[in-house]
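Every protein chain of the complex appears in place save one, which is left out.
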Amino acid sequence: MQETMINRAKQLLADGTVTRVIGWKRGEFAYDITPAVFESAEELESDFVFDDFTSANVSKYLVKESAKEGKVLVFLKPCDTYSLNQLTKEHRVNRDNIYVIGIPGGPKLDIEKIKAKGISGILSVRNEDYTLKIETIYGEETMPFSEAILDKCASCKSKKHVTYDELIGEDGDVLDSNRFDMVEKLENMTAQERYDFWREQLSKCIRCNACRNVCPACTCEKCVFDNPNSGVENKAASDSFEENMFHIIRAFHVAGRCTDCGECSRVCPQNIPLHLLNRKFIKDINELYGAYQAGEDTTSKAPLTNYTFDDCEASIVHERGVE
Amino acid sequence: MLRISIDKIDSLFAAISEKQALYIPADRADGAAEYKKYEAGMKLSEKLNTVRSAKDFFFPQTENLVEFKMEGKKIEVKDIRQESEDFVIFGVRACDARSFTILDKVYLVEPVDSYYKNRRDHGTVVTMACTRPSETCFCQAFGIDPTAPEGDCAVWSDGSYYYFKANTEKGQAFVDSVSSLLEDGDTAELDKTVAKTKEIMGRLPLAKLSTENFGGDKLNEYFNSDKWGELSESCLGCGTCTFVCPTCQCYDIKDFKTSDGIRRFRCWDSCMYSDFTKMAHGNPRLTQLERFRQRFMHKLVYFPANNNGEFGCVGCGRCLSKCPISMNIVKVMKALEVK
Amino acid sequence: MQVNENKEFEPLIVAFCCNWCSYAGADLSGTNRLNYPTNVKIIRVPCSCRVNPMFILRAFQRGADGVILCGCHPGDCHYTSGNYFTRRRMTLLFSMLDFLGIERDRTRVEWVSAAEGAKFAATMNEFTEAVKKLGPNRRLEDLRCRKQ
Amino acid sequence: MNSNDTLIPYVGVVTDIRIDTPDVKTFRVEAPEGGKVFEHMPGQCAMLSIPGVGEAMFSITSSPTNKEFMEFSIKKCGCLTEWLHAMEVGQMITIRGPYGNAFPVETELKGKDLLFIAGGIGLAPLRSVINYVRDNRANYGDVQIVYGSRSKDDLVDYKEIIDEWMTDEGIEVNLTIDNAQEGWDGHVGFVPNYVKELDPSINKTVLICGPPIMIKFTLAGLKELGFKETQVYTTMELRMKCGVGKCGRCNIGNKYVCKDGPVFRFDQLDELPDEY
Partner (left out) sequence: MQRIGVFVCHCGTNIAATVDVKAVAEALGHEPGVVVSQDYQYMCSESGQNLVKNAIKEHNLTGVVICSCSPRMHENTFRKAAAAAGLNPYLVEIANIREQCSWIHKDIATATEKAVILGRAAVAKVHLNAPLIAGESPVAKRALVIGGGIAGIQTALDIAEAGFDVDIVEKNPTIGGKMAQIDKTFPTLDCAACILTPKMVEASQNEKIHIHSFSEVTDVKGFVGNFTVTIKKKARFVDETKCTGCGLCTEKCPMKKVPNEFNMGLDNRTAIYIPFAQAVPKVATIDPNYCMMLKNGKCGVCSKVCSVGAIDYKQEDRFIEEKYGAIVVATGFNPIKLDKYDEFAYNQSPDVVTSLELERLMNAAGPNGGTLLRPSDKTHPHKIVFVQCVGSRCDDSKGKPYCSKICCMYTAKHAMLIREKYPDTEVYVFYIDVRTPGKNFDEFYRRAVEQYNVHYIKGMVGKVTPQSNGKLHVQASDLLANEQLHIDADMVVLAAAIEPDKTARPLATMLTTQMDTNDFFTEAHPKLRPVESATAGIFLSGACQGPKDIPETVAQASAAAAKAIGLLCKNSITCNPCVAHSDELMCNGCSSCEKVCPYGAITYIDKEFRMPDRTTKVRRVASVNPAVCQGCGACTVACPSGAMDLNGFSNSQIMAEVDAICK
C-alpha cells in the first residue's frame, strides 16, 4: 500500500497535477509518526510512511495548505473524508485546490495500549497475522492486534469515502457501529454516578488544548477561549467549574459539526474520553432530530441551524433516562 | 547501606504520611501514573514515570498571587500567601529531580520567587533510581545518571529491597525520621541491578544522542537555521509538550473577579500558544515557526547561554510520547545539529 | 442571596426573558399583582435565541442556583423562528448538563406569551420551589465566586 | 510570610493627569502617604495595573532627581491604557518595579556629549534621562535633542520642551513634524532625514527611542554619518508579564527585555537573533 501511494504521489507531482503532498512522515521509533507536507519525490521516497500507526487525521492541515498556491494532494482515510467534507461545507478549505486520494481506513494501533501492557523499550512493532510482535530492549513481546486498536477505530462508523478524486483500494460501506454504547451506559447511570465519572475524568485535564487544536471542526480564526473579550477566556482551569465549562463549550461549539473522527481522545495526554461528550450530542441529535452525520455531504442543513415546528421541547431531558 | 524490604514499604509510607503529606506515583484507573497523596493501601506505581511531571509540586498549574479589594477609587492589596506545609515527594525519577535544579535557576535567582521558594523549602524530594528505562529516555544526553538520581534523598531498588542514601541535609533529616524502619544491609544485589541498568542505558535507541553541538555559542546559527519551517509545519500549537515538560516554566498572570474582589493568579503558559507574546499593538512571534523555534531555542541554546551550559531539558521523554503529532526535541536536535 | 443560619435556603434564579413575549408576560404578572419570589431576577434579551449557552454557564459559575429561559410560544416568535433554534440549542445543552451529572431541575425552558402573566408567575413559583428542593448549586459552581 | 515578593504590587495614587496629545496622557503617581512609591534610574520601567483590567509595563518618564513623584506618559492603544486614559485624579492604581536596567548615566554616559533622538511617544523613556542630565548638568557635555512626531499636536511634553529645555544653556532642541501644518514654522520632515541634515558630530553618544521603523532608518543614517553601533543606545518594549525574567515571554534570544533590557546598545542587539 505504502509503495502504491508513494508511486501515485510521485506521478501526480511529476505531471504537475499537484505541487505538494500531505501524508505521514516516519519518526524515531516504530510509532511516532508526524503529519507532513512533501514537496519532492526524494522526500516521499525517504520519509513517507503508511502503516498501522498512521492514524492522524490530516484533513485539518488543508485549511492552511489549500489556501496556498498550487494544488495539494492529500491521502485521506474514510473517517478523514468526513472531516474534509465538513470543512468544505463551512468554506474553511478550498476544495478545488485539493486532490483527494481515498485510502483504506484502519484499524490503526494505539501505542499507549501496547505500553499499558507494561511493554517498554519498544524498538519495532510487526503485525504478523493479527498478532503483534514487539521487539524491545528487554526482548520480544507479543500481543493480539485486536487489543491494541485505537479506540476511535474500535468503534469505526464508516469505511466509505464520502469525497475523493481517486481511490486506492476498494471503497467500503457505512458501518453499523457500536459507538454509542458507552454513552448509553453513562446515560443509564444515576446523576451522581455520572457526575463522579466526569469529575474524575475532567479533573485530569491539563488544558493543553490538544483536543481543540487537533479537532478539524475547531478551525476558528480565534477561539473564544483565547479571546479576552469573549468572557470565557481562560488558559488554565483554576476551578473545577472551568474544567467543566471548557469541555461543555468545546463540545457544544462542534455539536452538529463534529464528524466523530475521534482525534480529541486520541491526542489527549491524560486519556480523557472526550469523544463521549461529542458522541452524546451526536446521539441526542440522531434521536431527537433524525439521523444526521456531519460531513456526510456538503449541502444538508446542520441540526443546530435547522428546526421543525414539532421538535421536542427541552423538557424531554427530564423525561428521559435515569434521574 | 540503609534499606527496607520491599514488602514493608507500606509501613514506611504510613510512617512518613503520619508526619507530613506524602505524595507517591500511583496508577489511575486508565493505567497511567500520577502523583497522589498517600493513603493507606495505595500502591507505588511500577510505571517508569508519571504523565504530569513533578514540577507541579513547586510550580502548580494555577496559583493565587494576591488579592485586591476595589471600592470607588480605592484599591487595597491583600497578601494571601501562606506558609506551605512540609511534604515529601517519593519516587521522583532522576530526570524530574534534575528539573528542579533547572527551575531553581529561574525561580530562586534574584528576585527570588517567594511562591516557588516557599514550596521548595518545605518539600523533600525522595528520588528513585531507574531500572527499566524506555526507548523514549535520553537523560544521559544531559549528563543525568538515572541510576544515581539527585534529590534530597535517593532510593534504589534491587527487586527485594529499597536502599536509601541522603544527598542533602533535608534528605538526611528524612532518612533519620524513618531510620527506625530501616536496616543496614549489603548492596551486592543492588550493584548488579545498577550495572544491568547501565548496560541497558547503553543500548537505548537514543543513547547516542549528544548535546555536544548545542549551547549558547551557536545562537544565531541555530536561530537562522532553514530547518525550522519543516519541523514546525505540522505543529498544532497546543501546549501538550509544555505542560507535560518538567522544565517548562513560563507563566501568565491573570485577574479573576471573585464575589468580593479581584484575585490575581498565575497559570502555566506555553510559548507555543499564538497569543503568548501578543501585545496591544502587535506580536513579535507571528507564526508557529517562530513560536516553535522559541521553545527549542530556549531549551537548547538560550538557557545554556545564561546558565553555564546547562540545558533546559532533562530527557524525560514525556514530549516524545505525548505530542499529538509526534514532533519533539529529539527530532529537532537531530534535524538541526550542525557539527 | 444571604443564607441565614435559621432561614431556609433561598436560591438565586436567573431568568432570561425575550423582549416580546415573556418579558411582557412578566410585566403583565406585575400589572396583575401576581406574586412570585424575589429570588427570580430577570434579564431582558431581544429573543430567546440570543441566549448563548455561555450565559447560562456563566450564571451558574457566578452563583445562580437555577436558570430559566423564557420565550414566545413556538410559532409566535417576533422574529418568526428564533425560539425554534432556542429549543434545539437548549435541549442539547440541558441534555449535556444532565449527562455531566448536573441536576436537571436547575435548568428549564418555558414558553410564556405576553398574555400569560399568570403562567409566568406560576412558572416562577414552581421553578423556585423545585430549585429550592435541590439545595445550593454545588456541581456547577465556581468556588471562587461562592459568597462568604 | 514576611518576605516581599515582586509580584505583589504597591498601591499608587494618581495625583495629576496631563493631556499631552490627543492620545497621550501623562500621569503623576505618588504613594498613598505621599512621596514616591520607589526609587528608580533613568530608563527603568514599572508595571502598572488596574486589577481586573490588566497590567502592563511602562517606562518611568520622570527623572529620579524628582523626589516627590513619578510620571508615566502613556499612549492609548489597548484595553488597559484606555482605562488609564479614562481615569480621574485620586484614582488608585497598583504599581511594581522598578524593572530592567537603566541608561548608563553614571558610567558610560558620564562626561559624554549626548544626542537624544526620539519619535512620538518614544520621548517618554528619554525624558527621564534628559531631565536627569539637566539636573546633573556638570557631569555631561553638550546635549542635543532631536524630536519628531506626526504633527505639532502629537509632540509629547511640548510645554516642557519649549519652556524648560529650549531655555536651558547648552541644550540644543531640534523639533520636526512629519507634515507641514498651520501654526508650525519649525522643521518639517521625518526624524531619520532630519538627523542626517543636522549632521551631528560623531563623538556624541546617541540615545534613541521611537517606532521600530524610525529607529531602523535613523540608525542607518547615523552609520552613514560615521557613528558606531557601540555609541548608540535604545530601549525596547515587548510583552511582559512578570517583569523579572521568569515568565518567559519578553526574550530576544537569551536576553530578557524586562531584566537584561530594556536598554540595549546596538552592538549588543546585533548579537541577538533578529526577532524584533
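The letters A, B, C and D name the chains in turn, as written, and every chain counts its residues from 1.
In this text, a contact is a pair of C-beta atoms (placed from the backbone, for glycine too) under 8 Å apart; a residue touches a chain by one contact, two chains touch by 3 or more.
Just so we're clear, the structure is a prediction, and the values are computed from it rather than from any experiment.
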Next item on the list: Tell me the shown chains the invisible chain touches, ordered by label.
Entry: A, B, C, D
Margin query: Under the stated touch rule, tell me which residues of subunit B contact the chain that is not displayed.
Written below: 70-72, 257, 259, 282-283, 286-287
Note to self: Using the document's contact rule, name the residues of subunit A that touch the chain not shown here.
What the structure shows: 67, 89-92, 219-224, 227, 229-231, 253-254, 257, 301-302, 304-306, 309
Note to self: By the contact criterion defined above, which parts of subunit D meet the unshown chain? Give residue numbers in ascending order.
What the structure shows: 83, 86-88, 91
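FYI, only the chains that are shown with their structure count from here on.
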Next item on the list: Report back the single chain whose CA centre is most distant from the CA centre of subunit C.
Entry: D
Notebook entry, point to check: Taking each chain's centre as its mean C-alpha position, how far apart are subunit C and subunit D in Å?
Noted result: 53
Notebook entry, point to check: What is the distance in Å between the mean C-alpha positions of subunit A and subunit B?
Noted result: 30
Item checked: subunit B residues counted as touching two or more neighbouring chains -> 252, 256, 269
Next item on the list: Send over the residues of subunit A in touch with two or more other chains.
Entry: 238
Notebook entry, point to check: Considering every pair of chains, which are in touch?
Noted result: A-B, A-C, B-C, B-D
Next item on the list: Over in the complex, which subunit B residues touch subunit C? Could you list them?
Entry: 256, 258-260, 263
Check: Contact residues on subunit D for subunit B in the complex?
Finding: 1, 3-11, 51-56, 77-81, 88, 90-94, 237-239, 241-242, 244-251, 253-254, 271-276
Check: Considering the complex alone, what residue numbers of subunit A touch subunit B?
Finding: 27-29, 31-37, 56, 61, 111-112, 115-116, 118, 120-123, 136-138, 200, 204, 206-210, 212-214, 226, 234-238, 263, 266-267, 269-271
